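All protein chains of the complex are present and in place, except for one that has been dropped.
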Amino acid sequence: MASTTITNAPNPNRRALLATGFALAYVVVAVLALILVDRNSLWYPLYNVFAYSMYVLSPILIISLPIPNPIKFGGLAILLLIVTPMLGIYNNSYMEIAVQICIFAGLALGLNIVVGFAGLLDLGYVAFFAVGAYLWAVFTSTSETVFKLNGWLVPGEMFWVFLVIGVFIAAFVGILLGLPVLRLRGDYLAIVTLGFGEVIRILARNANDPINITNGAQGLIGIGKPPVPDLLHGITNEAIRIMSLRVDNPGFVAQQLLFYLIAVGLLVLIIVISRRLEDSPIGRAWTAIREDEVAAKAMGVPLVRMKLAAFATGASFGGAIGVLYAAKQAFVDPTSFVLLQSIIILAMVIVGGMGSIRGVILGAIAMTLLNLHVLTNLSLQLNALRNVNFIVPIIDFPIRNWPNQLEPAKYQPLIFGLVLVLMMIFRPEGLMPAERRKLELKAEREESAGLDEQAAPQPKGDA
Amino acid sequence: MSDIVLHVENLHSYYGHIHALKGISVDVKKGEIVTLIGTNGAGKSTTLRTISGVLRPKRGTVTLKGQNITGMRPHEVAALGVSHVPEGRRIFPQLTVMENLDMGAWNVSDKKLIETRKEEVFTLFPRLRERINQLGGTLSGGEQQMLAIGRALMTRPEVLLLDEPSMGLAPVLVELIFDIIQKINKEQGTTILLVEQNALMALEIATRGYVLQTGEIVMNNDAKVLLKDERVRKAYLGEE
Amino acid sequence: AQDNVIKIASQTPLSGPQSVLGVSMRNAVELAIEQLSGPIEELGFKIEFVPYDDEAKPDKGTSNANLIVADESILVVIGHLNSGVALPASEVYNGSNLAMISPANTNPNITDRGYPTVSRVCGRDDLQGPTGAEFANQLGVKSVYVLHDTTAYGEGVARFFRQRAEELGITVLGFEGTEETANFDSLIQPILALNPEMVYFGGIYSQMGIFLSQARAQGFDGLFMGPDGTDSSEFAQLAGEAGVGTYYTSVAGPANIYPNAAQFIEDYKEKFGEPPQPFAAQAYDATAIALLGLQSAIEEAGGKPTREQVAKAIRAVTDYEGLTGTITFDANGDPEIGLYYVLQVVSADPAEWSNNELLATLEIPSPLTAAAAKEE
Amino acid sequence: MGAILTVTNLVKSFGGIAAVRDVSVNVEEGSISSIIGPNGAGKTTLFNLLTGIYKPDSGSIMFNGQSLVGKRPDQVNKAGMSRTFQNIRLFPSMTVIENVMVGMHSRLKISLFDAIVRTKKFYEQEAHVVEKAHRLLKFVGIDEHANEISRNLPYGDQRRIEVARALASDPKLVLLDEPTAGMNPQESTEAMNLFRKIRDELGVTVVLIEHDMRVVMGISEYIAVLDYGQKISEGTPNDVRNDPRVIEAYLGRRTTSTEAAQ
Partner (left out) sequence: MSTTATVQDRPVAPKANTLELVQQSWIYRFLLFPIGQMLIFIAGATILLTVIAYAIAIAFPAPNPNIDLVTQINRQLPGMIISGVSIGFVYSMIALGYTLVYGVLQFINFAHSELFMVGSATGFVVMKALEDNGVLKEWNPILMILFMLVCAMTVSGILAMLMERIAYRPLRGAPRLVPLITAIGISFFLIDFVRAGFAITRNEFNLTYPVRSLEMFATPVRVAIGETTVNVRTTSIMIIISAVIMLVILNYIVNGTKLGRGIRAVAQDQTMSGLLGVNVNLMISLTFLIGGAFGGAAGMLFGMNVGTITPYVGFLPGLKAFTAAVLGGIGNITGALLGGLTIGIVEAFLNGVLVYYPALGQRYTDILTFSVLILILIFRPTGILGKRVDEKV
């Protein structure tokens, strides 16, 4: 984009070289840290917190390197398509978190189109995710739904077709929702989307009576998975052999690997589409709408059509991810699509940096790690220390005396909330803000040093 | 120098990285009308905003009647008798005309006094009396400007900071506003610091003037002298 | 390095609104390991306990499940509270042949999938619900209003109750689900207007207790019945006098009859300073079975067993005399014979909870066992 | 040349306030015209009605042979009428050139598909858009600031961006609402030259609202005067300047005399 400013470092070549060297060293250290550790050691959980978090952040590091694109993307491809799968086979939990990160990053990017690009606050984004998930689920679940009773089920091979159908259905639902409500402003839109999210969830929960479509609160079990190609089985077995691992069920690992590859593929596709839309007349129109709706429409931007495009695009990402999610979880029930989920996805967008693709991904990584990895492992660490009756040196405090009530596992929401608050207070522009937003925010905050000015530039005359 | 009401020395203000004021010094004596003129973006409004505390300066001091008020918050400055009518009038759109005036009297607790002052304002601007219960946001531009000035007068300020009171007004109203400024100054003895694009008219009613250019004062003299100055005439009065 | 360490994991909600139950289950597992791992330690192995928090969320549960299977020293999982979490998580466990014993998932689907790794020590909704209906019929109830909490558990058991009740000729005046946890006014109005002889609430004590106290305060004077989610002294606390006379079905033996159970409650209180909640006794039993299975697997393997061996050994445990009855698993992992009890609350005092009156005991075979019996 | 814009009996009221009552105006193609009048006379409201931001209560707007009543703002823009705002309304955190590029939106033919797949058409059009935006920025004289964030530019330059943005959709007519408000005399002289250039070089009809009589009288060929929502006078600058009703309601005696002196 024309706006990006070029850093004028004294010697860009040397800088690039240095940075690349650093990144390389970083990745190598992270990978070694992950494979060389003794998994039975006392401090493993804590260690794991750092080692894996470090590793997961490496794609962002590589993306930010000031080196030519082919090299950058080559490196990234190696990292994502070779190193991560190997690590994932070596330790399945790494693959799991990687898949979850891809899923949430994809969702966050979808919401980013709506909130970050077009500036429409959508609090019910999870509805589109649900649409995608239920779409695949009802057609493959072994639960006793009308689909099964009437023999409408489809085999796992159809996954790919449904991925595409999911995109369109979700986009369609997005438009359906958008048509009546897009004339609403800001917070009015927020409440309606929130309501819509709840409506979809309530429908999913209740559409088991009188006709059983979704199996209601029981959820749909035994959802189909895309068949694993032989090649992938081969690769997995080979990898297991090379690393001389003892794996109980290689087929399961291969399946996980397949999901990982699909998730990465989808995510890359979503990133590319986001990028291209952002840097196009459509992206410019979205920004214009976000900044000044009246001026935008007076300058010839058709508001409703552009907003619908944003809704539909964001929704379609959610739909595709939903199909993947259903297949991966093999189980779908309404509790995965609660308001809280929408809010967490929104938090990813904002914590990362609204409108910044890289930032949003980072936000998704940070929040997913925090939720699934960091807090869990900290609890495990405490538990491990308790099991060996560890005595904290210096203060001579036996961990075992640590009251049961104060176990960190019980305080995950508390810690999570605190982290959110602190992150926003110290980095209100997000972890990796979009260039545009950074400027915007800086100006505003400097000014509010004295007193808070109106966000818009000084009105010059009125009436 | 005891008659200096407002003393501004070597003021530096920033908007982010933009260095908007680069060492401004201004003195205003009691009962004077002093005008700041200058091109767009010269920093005139910024000077007023720094004085009234909307912006905090990086360096420099603002002294009001011998008291250092640098970096005070706007409501504290206002309590000391400084009224600032900012650019763009800033009427409270959802308050009625009456309530807007009441807001002006925020620091006055004597109810009777408030009533008398309102009367004074209505005498100055009979048009406002007709619109007592109209919402501020629906007034026309000129009416809003009257209301903004009237609101600022509710405290009987010692110092009135006026930022482009004539902007966007019909010629007939421009005249009216200038007349009123003079009247306030003469009848109530209010000291006025006036920022104007309409340099000609401003200099005509002012005692002294300062010329600003990109954040610095480039000229500073009696209004009469400035009016005759070659450069001023050329740059700010639009003469070829 | 530590090849002699065997870990037992638990996965239950430790945070969030359902943490009361989840924590209690986790505590019971810890208690069981502490009390019962002696024989295994004699074999030279150390049992470690690793509790995980599934937050009652399927994603979190699945992701934890992957963490769990990645830790090779974990050989058994005790969990979960919610069927919605157990179903996807057990897919992961099963994928790695890791045995899961469920103390609380009464949803039929848990075992109906026929996984060799997945067993449960609790009853099934499709047996417990009907038990309640049968009992209501015995009481001579003619009309009933059925409520549930819209969860897989609550709705499941309520449906089976309704189905059986209709078969028995009881008029079902209404069937409603609610997410509400505090203000039940709008639920109560139509019930008062319909005036059913009994209200059946498929859910958990925290919701039922509040509902019942409000319903009584507004003049509902019919009978009230719930499933095993009722079985907590907290119910008496919440419902107060309104709760006295409440019927509930349970799969856990009442403490005042089973000396083991009484002892368990005492030990639990002593260790954790509070009474155990519903499903704690089942969690204790599940752990005990896990330990038995481990022991025989170790003995068989002559060293550290594989997960597959452990899962097999657990299934092979027969006639385990637990707090909640005698358990032998069928091929799907259900207890062959489920014991279902019907009890009645006798006092508003929580301390009196263990004295609740046992009205009936039913032995119901699991579907698989029943089918086998029919064939013979 | 005939009238490019014909407004007949336009009426608009807000609640009880009749902002525009029965206004009829003709704008000749290729002319520079002004609308003046006291504050609150309904000038801006008239612009808002023309550009579809407000819907008229009654009356007709014929522009370039088609009726604009009931058209949305973006449709009006596409039909060839573009505008600036009384309170500058740029997209504050977009760069200068991006602002102008947004102005071209109604002339672009890009679908989501083109943007995602990056068809040849897309690249060609983007190249054209950038080139044309630079041309317009040169035209108004701020091309050197093309890549700056627009909110950081001084006020006068922001006005120019607005003009360039308004011209980006190749309009036949531009409406400029107080384009020289807050400018000093020297700057407004430059602005006047720019408006002439718009008409002379681009052949775009110009209609402005102004309170600065020097500008109004200096460049308008035709002036309409509104007061309380009604047209009270119209004609050449000379006609209007000497109309007693205009002097009474709007000009005031002193302005008339100072201006005469210049």
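Just so it is clear, A, B, C and D label the chains in written order, and each chain counts residues from 1 on its own.
FYI, contacts are C-beta pairs under 8 Å (C-beta built on N, C-alpha and C of every residue); 3 or more make two chains touch, one makes a residue touch a chain.
Values in this document were obtained by computation on a predicted structure and should not be read as measured data.
Among C:N64, C:T151 or C:Q214, only C:Q214 touches the chain that is left out of the view. The hidden chain makes contact, of the residues A:L17, A:L32, A:I202 or A:V272, with A:I202.
Among B:G43, B:P57 or B:P86, the one in contact with the hidden chain is B:P86. Here one chain is not drawn; of A:A33, A:I60, A:L79 or A:L121, the residue touching it is A:L121.
Within the entire complex, the positions of subunit B that touch the omitted partner chain are 52-54, 73-75, 78-79, 83-84, 86, 90, 92-95, 99, 102-104, 106-107, 126-127, 129-130, 132, 137, 151, 155, 172-173, 175-176, 179, 183. Within the complete assembly, residues 115, 121, 180-181, 183-188, 190-192, 194-196, 198-199, 202-203, 205-206, 209-210, 294, 298, 339, 343, 346-347, 350-351, 354, 403, 405-406, 410-414, 416-421, 424-425, 428-429, 437, 440-441, 444-445, 447-448, 451-455, 462-463 of subunit A touch the chain that is not shown. Against the chain not shown here, subunit C presents residues 15, 17, 19-20, 143, 150, 171, 173-187, 189-190, 192-194, 206, 209-210, 213-214, 217-219, 234, 237-238, 240-241, 273-274.
Note that only the chains that are shown with their structure count from here on.
Distance between subunit A and subunit B, defined via averaged C-alpha coordinates, is recorded as 52 Å. Inter-chain centre distance (subunit B to subunit C, centres taken as mean C-alpha positions): 76 Å.
Here the spacing of subunit A and subunit D, counted between their Cα centres, is 45 Å. Across the assembly, subunit B contributes residues 88, 139-141, 143, 167-168 that each touch 2 or more other chains.
Those residues of subunit A in touch with two or more other chains are numbered 443, 459-463. Residues 2-3, 5, 273, 276-277, 280-285, 287-288, 291-292, 294-303, 309, 313, 436-437, 439-440, 443, 456-457, 459-463 of subunit A touch subunit D in their complex.
Of all residues in subunit D, only 14, 17, 36-41, 86-87, 152, 154-156, 178, 181-189, 211, 213-214, 249-252, 254-255 touch subunit B in the complex they form.
Residues 1-2, 5, 14-16, 19, 23, 27, 48-53, 55-60, 62-64, 66-67, 69-73, 83-84, 87-88, 91, 95-97, 107, 109, 113, 150-152, 154-156, 177, 272, 306-308 of subunit C touch subunit A in their complex.
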